[in-house]
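Would you mind keeping the following structure in view while I ask a few things?
The complex appears here without one of its protein chains, the remainder shown in place.
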Amino acid sequence: MTTNDTTALKLGQTAAEIAELVGGELQGKADLAISGIKGLREAGPEDLSYLDLAHAKYLAAAAATKAGCVLLPAANRAVACPARARIYVPDTQLALAALLDLLAARRRKAPPGVDPRAQVHPTARLGTGVSVGPFTVIERGAGIGAGTVIDAQCYVGENARVGASCRLYPQVVVREDCVVGDRVILHAGAVVGADGYGFHTDRKTGRHRKIPQLGNVALGDDVELGANTTVDRGKLPSDSTTIGAGTKIDNLVQIGHNCRIGRGCLIVAQVGIAGSTTVGDYVVLGGQVGIAGHLRIGDGVQIGAQSGIMTDVEPRQIVFGYPARPHREAFKLQALYARLPEMHAAIREIRRKLGLGAGDPSQKPEA
Amino acid sequence: MTTNDTTALKLGQTAAEIAELVGGELQGKADLAISGIKGLREAGPEDLSYLDLAHAKYLAAAAATKAGCVLLPAANRAVACPARARIYVPDTQLALAALLDLLAARRRKAPPGVDPRAQVHPTARLGTGVSVGPFTVIERGAGIGAGTVIDAQCYVGENARVGASCRLYPQVVVREDCVVGDRVILHAGAVVGADGYGFHTDRKTGRHRKIPQLGNVALGDDVELGANTTVDRGKLPSDSTTIGAGTKIDNLVQIGHNCRIGRGCLIVAQVGIAGSTTVGDYVVLGGQVGIAGHLRIGDGVQIGAQSGIMTDVEPRQIVFGYPARPHREAFKLQALYARLPEMHAAIREIRRKLGLGAGDPSQKPEA
Partner (left out) sequence: MTTNDTTALKLGQTAAEIAELVGGELQGKADLAISGIKGLREAGPEDLSYLDLAHAKYLAAAAATKAGCVLLPAANRAVACPARARIYVPDTQLALAALLDLLAARRRKAPPGVDPRAQVHPTARLGTGVSVGPFTVIERGAGIGAGTVIDAQCYVGENARVGASCRLYPQVVVREDCVVGDRVILHAGAVVGADGYGFHTDRKTGRHRKIPQLGNVALGDDVELGANTTVDRGKLPSDSTTIGAGTKIDNLVQIGHNCRIGRGCLIVAQVGIAGSTTVGDYVVLGGQVGIAGHLRIGDGVQIGAQSGIMTDVEPRQIVFGYPARPHREAFKLQALYARLPEMHAAIREIRRKLGLGAGDPSQKPEA
């Protein structure tokens, strides 16, 4: 890491201790002392690394690694790896996450209490152990659950409710009346509850009259919103834009008013979902996908990056393209698109053979 | 709404009173007491709902609604609706907006005055009734018009001028010298007047030298900018990036330096417009549209979501696609694209019939 190196984030355990920690089977040198965790190509004899089989290209890296210890998939013992200590686990990513959790837990915690430079309204209710950073504003009637950390320069609006054990990074905005579940993470610059994009256009004058946006946003438990992501509030006083429990949203995503996003979805960076669209549970949206308004995306749908969705999508479909189609069909059409030059030449040859015109396809055939 | 329900946003009027308020014709139960405003599917016997004919799918919802009172289009009396009170109006959206305005007006107003934790430079000029929230900074020589509300944690730069009756939500940035009209709404995280993207690249070294960006941004009256939207300042000291009066811009939109956007435009989320492009009046840009720099988009143009614009567009054209084309042509090409498999098979069959090669279209025909 190109940084002021600290010792705080080093493991300092033996291969055997790590194997026990992650519930893996150790082969090789049990007393090997491990300090860092690095990628297969960057790791040295004192480092632990791991093989992520999701990317086949890392197999070669595993065979060539200089890492002293490597987490390897128990289901695939044939993978070549010269590390002196090899730990076989059911799921290398999961084992890695456990070790990273260990390091993360050593980081300095935000101290509980309200920074004297924060402004918390006397009617706001703060749970036990809440931490509020400097220059943060918590408005009248807002509620913050126990153990939640609100960093510097955040804004929590009137009557908003943030659950327990949440983390709001610096400069997050949660506007009035919005509701945030427990263990929610909001990254810097995220805006929850801005007005939905609602206007009434006068047909004669072309003037756009603002329709007040009086609903809220409701984020379920364990939701994560990326940096500078925006989720607009519902239109009617009784409308919520909802993000289901466990849904993880990346940076710079836009969720329009009155959308209902299901549970356990993965929504990658720069996706945009227009208003009043319903997205089912466990849906995966690739980066920069756009979804029109008032649609219904079924449970378990997967949509490829940059796709454009203009119609409903049935549950468990895998689609991509612009407009999006089932992925087999979309792949086939893409392949044929690349063969347009051949098709064009073949038509030209046939026309010549049949004596149809000059065989010049730039002239419109007299159909 | 999944929230701490308040009584502040309930109508508390009879169907007859509401009909008078919106100038509609009441049929049915005049003294029905209405409390909430909800969607057709969510409303109950004490709620008012409305039919938006822009979406045909809501016709069935109107026929099945449990709402006590429904706003219906006067021009279309045949619409089936079992509500005990039915109010016929020329425009249901407009009637709804009037009712929502009524509720919005009951919300707590930001108190006039400067929060003691704001920092307002002594040379800044504030109109009567201006409200400035905590931790907001208003720099030297800036001016704020009467009745404008600037929420917490905003930044208004040196010599910037914000008009009257504006609303800046938390964490808006208006950089030095920028000019904001009257009744403008800037949502949280919007950035007005960041440097344009201007560099001079040395052909020998490849080094990019920054070209100072010394112009400003000028937002017309009644403009609205969405959350985390960015509008860059002009390049030369005399250059303004301008957004015309009444233009409404959604979240996460990028407007490049020296763009001139007309009046009354609708620019949906995540649109990007590169520098020095001129957009006419009453233009509609769908979500994620990209427009290259130095182009001219005529008045009244409509561009479909995700389209890519690389050439000028004549007034009143409706275009979409990548690259964008007139919409009839674009639809036709999309339809033919979906029939590439048939076309490919037909060519194959013809070649076989004519004894041209093996009929295997994967072999390049010897044209």
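Lettered A and B in written order, each chain numbered from 1.
By definition in this document, contacts are C-beta pairs under 8 Å (C-beta built on N, C-alpha and C of every residue); 3 or more make two chains touch, one makes a residue touch a chain.
Keep in mind that what you see is a predicted model, and the values were worked out from it rather than measured.
J.: Any idea which of B:I211, B:V284 or B:I318 touches the chain not displayed?
T.: Considering the complete complex, B:I211 is the one touching the chain left out.
J.: Which of B:A83, B:L100 or B:A274 touches the chain that is not shown?
T.: B:A274
J.: Using the document's definition of touch, tell me which of A:V132, A:I255, A:I309 or A:I347 contacts the absent chain.
T.: Answering carefully, the residue with contact to the hidden chain is A:I347.
J.: Going by the contact rule already stated, which one of B:R161, B:H187, B:K248 or B:R263 would touch the omitted chain in the full complex?
T.: Selected residue, touching the omitted chain: B:R161.
J.: Spell out, residue by residue, where the missing chain touches chain B.
T.: On the side of chain B, residues 119, 135, 137, 140-141, 153, 155, 158-159, 161, 171, 173, 175, 177-179, 189, 191, 194-195, 197, 199-201, 206-212, 214-216, 218, 228, 230, 232, 234-240, 242, 252, 254, 256, 270, 272, 274, 288, 290, 292, 294, 308, 310, 322-323, 325, 332-333, 336-337, 339, 342-343, 345-350, 353-354 touch the unshown chain.
J.: Mind listing the chain A residues that contact the chain we can't see here?
T.: Missing-chain contacts on chain A: residues 1-4, 6, 9-10, 36-39, 42, 47, 55, 57, 91, 93-94, 96-97, 100-101, 103-104, 108, 117, 133-135, 151-153, 169-171, 185, 187-189, 224, 226-228, 246, 248, 250-252, 264, 266, 268-270, 281-282, 287-288, 305-306, 322, 334, 337-338, 340-341, 343-344, 347, 350-351, 354, 356, 361-362, 364-367.
Keep in mind that, in the parts below, only the chains that are shown with their structure count from here on.
J.: If you average the CA atoms of chain A and of chain B, how many Å lie between those two points?
T.: Those two chain centres are 24 Å apart.
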